[in-house]
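To keep things clear, I will list the structure first and then write my remarks on it.
Every protein chain except one is present and positioned as in the full complex.
Moving on to chain A:
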């Protein structure tokens, strides 16, 4: 594993309040490059607010925690180039990584009072139901099956925590539903998922993440049935 380019980041200035900042975590250099490009092109195409995005890509969960300032080693935050508490709007992480899995990273983030509100999306090449369930139960917003496509990244808009876009957890329901649906459709090689979560613009801009509101797309049975169907489909 080469030691250069293990962290790449764009300059994020605190004044860019409309700029979306995504932290991508993946031990594969190839995947980091691809996810970074996917995120940037999504921003250009207007899938994210104002089209401005900054991506920080790191190669491990440990580096991700260091970046957030959550690692145990850190005593002071100055004099080592550390940029404190850059607002992170989304964390997208690979599941299978040496030393610290994406799941373990997810747990650490959700255990932190400062960072637990940041939406976390897990990526994995393995379509393993117990793994997906475990991640969602631990608070992951969504689970993307690799290889990651543009249509997967389009979905992420719904999880952003910028002021203008606050989503209730009904999107979590539709996120899972769509994701599972995509896995089922993968075999048939259909085109991009054109159905996306309900329009974000209809949501209020209340800062708190509310408990499930009454929404036609989200109900326990809707959530359960795609997963039941998944159990019957073949996996790797």
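The working rule: a contact is a pair of C-beta atoms (placed from the backbone, for glycine too) under 8 Å apart; a residue touches a chain by one contact, two chains touch by 3 or more; residues count from 1.
In this text, contacts and distances are computed from a predicted model.
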Chain not displayed: protein name in its UniProt record ("Sorting nexin 7", "Palmitoyltransferase", "Coatomer subunit gamma-2" or "Histidine-containing phosphotransfer protein"): "Histidine-containing phosphotransfer protein"
From A:38, A:91, A:140 or A:156, residue that would touch the chain that is not displayed: A:38
Hidden partner chain, touching residue among A:29, A:70 or A:86: A:29
Identified contact with the non-displayed chain, of A:52, A:110 or A:149: A:149
In chain A, positions touching the absent partner: 1-2, 28-31, 33-34, 37-38, 41, 96, 125, 146-150, 189, 236
